[in-house]
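For this depiction, one protein chain was excluded, whereas all remaining protein chains were kept in their positions.
By letter and in written order, the chains are A and B; residue numbering begins at 1 in each of them.
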Amino acid sequence: MSNKLFAAVAFAIAVAIAAGSQLIGNEYFFTATYTVLQFIILATAWNILGGYTGYVNFGTAAFFATGAYTAVALYNAFHAPLIIMIVAGTVAAGLVGLAVGYLTLRLRGVFFAIATLALAVVLYTFVVNWDYVGGARGAYILQPREIPLGLPRYIHVLYIAMVFMCAFALVVARAIETSTLGRGLAAIRDDELAAECSGVPTLRLKIFSATVSGALMGMAGTTLPYYLSYVEPSSAFSLSYAVNSIAMPLIGGMMSWLGPLIGAVLLGTIQQIVQVTVSSAWNLLIVGVLLVLFVTLAPNGIMGWFDAWLRARRRS
Amino acid sequence: MPGNKVFSVLGRALGALLIGLAFTGAAFAQQPPLKIGFGMSLTGPLAGNGKAALIAMEIWKDDVNAKGGILGRKVEFVYYDDQTNPSTVPGIYTKLLDVDKVDLVVSGYGTAVIAPAMPLMMQRNLTFMTLFGLNVNSKFNYDRYFQIMPAGPEPAVGWTRGFFDAAMTMSPKPKTIALVGADAEYPHLALEGARVHVKRLGLKVVYDKSYPPNTTDYSPIVRAIQATNPDLVYLASYPPDSAGMIRAVNEVGLKTRMFGGGMVGPQFAALKSALGPLLNGMVNYELYVPDLSGKFPFLDKFFAKYQERAVKEGADPLGYYLPPYAYAMMEVLDQAITATKGLDQAKLAQYIHTHTFDTFVGKVSFAKNGEWAVPRVMMVQFHGVQGNSIDQWKKPGVVTVLEPAAYKTGVVKAPFQDARK
Partner (left out) sequence: MEFSAALLVSAIVAGLLLGGFYAAVSVGISISFGMLDVVNIAHPAFIILGSYIAYIVNDRFGFDPILVSVVLSPVFFALGMALYRIYYLAFERRGQESLRGLAFFFGVLFITEVSLVLVFGVDYRLVQTGYSEITWRFGEIDVPMRLAVPFAVSVAMVAGVQSFLTRTFFGRAVLAVAQDQLALRLMGVNPFRVKELAFALSIATAGVAGALLIVIQPVQPSIGREYIGLVFAVCVLGGMGSIWGTLIGAFVLGIAESFTSTFFGPSWAPAVSFGLLLATLAFRPTGLFGR
């Protein structure tokens, strides 16, 4: 399937989901699925650098919060409309990814991972001290009174935006995966030295991968201010974003664009259910246990199981 | 549920025995329960307070149901753990309203979980009783928002006023002040309130910095403050950094005329017992002290019930902070519903705005923006604390109430380094 066809199908599905959702009167559906959609974008974004290129990013929150706080700054500056917030946040996070990539991707993967941790702390400190976006006090972002497109509630607008952003992220991921670029990244993941020796421009590809990954993570964060109406640094930079965005592709399968989608839907839904049933301290415990189990026993994730099962069937 | 079954069997038996007579017992069984929904911090950084508040609210629920419920309906809670995480709040409250179909909602604890619920409340025109958020309504200006924190119509100003009123009773009057606090929501807001007083009184600010909440060693900060020789030091902090700063102050041997003001933490048993005599001489805010038990007659029985449950469930064993106010919040709701004889949200809001309520924490009335009409935070000074036992804190004698005037039991002892002995 060519990328153009895939994109068309993805957007058609997005339109269908957006339209179909208007039939649901229950607002809980929107708030619950918003979180799952957010994770789909984050997991897909992480996987571009993590699964395709083999470089682990612990600083998901840094890029996510960059998107969120760019939106806050624009809101404070001139009450920017949502679409501008989204574009600006994505670009800002992409620039951060570019900068971090340029500084640290020349080193071994492990140092990049540590640098992303350091980045999260540095950005967090910077935001805490930046009064314009509220600093530690937090920033209030009021949903607009007039709801565009004639929709009944503002959460519907956010939901539809997230659905389209998901489709966009998946299209980008698949485009990278199936392109020459993607094969270069896979070569880096499998053996960076060999790739370099074969003529793959490893540094350029890695930086590109980091930029795109960061940009998409920032994109996921741009709707957070309107969703919560209140953004404060310690929850925006929460480490749970990092653990989830690593666990989901790992559990779903890191080799293709489908893996993070599966992992995010599965894990995200489980977490939402646990949230309203059992005590939610179990939430992170479940994620941690699943992460450890999958990484030890099923390193290729659910997609890996599926592939192995297919191969076994073909053999018999 | 077993309780309902018993009642309905009893109700039917009574009905059968006394045909034609309607007992409230029978009516209890046939009316649907009154469901109140909320999120509460049962995990996450503020869970200590969240659990304490939940216990107080459940005590209220048991008390109210023992008297026959509200408007004859048994009160039930539907609540979820919000993990002190704002991202969970929209999901929790939409579920409560659209899936669990609760009749009323109240808030969780703290600005971080109150603010995200506001748009939903405003959309649905619900009356929203909230538990301790500092100045949340200033941006939303929602006329059905009510806050049970006794900070007054300008919360940050009312919250910090006591420290400055007490400071100005010293003679000669203090001239310089150091402001310090954690980089977190409450401390930042409290310090903003403090700056209003500083400007009003013409004090000179010689130090004004904040620190990250996970600082390990606070002594460099205290030394930097000492180097400016302030007359007053106002600290706004959360429990871990309150402990760290108090320890550092003792180690560095801070010399100033008055220290403290806005520390969260010393109100709880854990820090009172861990820090013990280190607290002597410090000035801080409290919401209840045993020295004033005469003024709050119903609280003795409440504390007995609360403390028994708290020890079992691992919440703050004293309960002198949130619990009485969480209880009072529910009392206001109860009285408003009973008086308006229904759940019309507009009528409830209007009733709450226009009446004074008799609660466990005394008379409560609300200003136009939903905050308390009159601030009533107490500023106290600790003295004579010995050792680490918690029992001394349950009796009068270790605290002097400095402000407000209605509750005053003494004057501030200065300078700080002498008051510590």
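We adopt the following convention: a contact is a pair of C-beta atoms (placed from the backbone, for glycine too) under 8 Å apart; a residue touches a chain by one contact, two chains touch by 3 or more.
It should be emphasised that the depicted structure is a prediction, and the values quoted were computed from it without experimental measurement.
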- Query: Of the listed residues A:Ile40, A:Leu82, A:Val96 or A:Ala115, which contacts the missing chain in the full complex?
  - Reply: A:Ala115
- Based on the whole complex, identify which of B:Ala224, B:Val311, B:Ala346 or B:Ile390 touches the chain you can't see. B:Ala224
- Message: For the chain not shown, which residue from A:Ala194, A:Val292 or A:Ala308 touches it across the whole complex?
- Response: A:Val292
- Note on the structure: Where chain A meets the left-out chain, the residues are 50, 54, 56, 58, 103-104, 107, 109-111, 113-115, 117-122, 124-126, 128-129, 239, 243, 246-247, 250, 281-282, 284-285, 287-289, 291-292, 295-296, 299
- Please give every residue of chain B in contact with the chain that is not shown. 43-45, 47-48, 183, 207, 209-212, 214-217, 219-221, 223-224, 227-228, 239-240, 243-244, 247, 250-253, 270, 274, 278, 314, 388
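FYI, only the chains that are shown with their structure count from here on.
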- Find the geometric centre of each of chain A and chain B from their Cα atoms only, then give the gap between the two centres in Å, rounded to an integer. 37
- Would you tell me which residues of chain B are touching chain A in their complex? 42-43, 80-81, 83, 85-92, 94-95, 97-99, 111-112, 115-116, 118-120, 123, 139-140, 182-185, 187-189, 192, 210, 212-213
- In the complex, chain A touches chain B at residues 25-28, 30-32, 34-35, 125, 128-129, 135-138, 140, 142-143, 153-155, 224, 227-230, 232, 234-235, 238, 272, 275-276, 279-281, 283
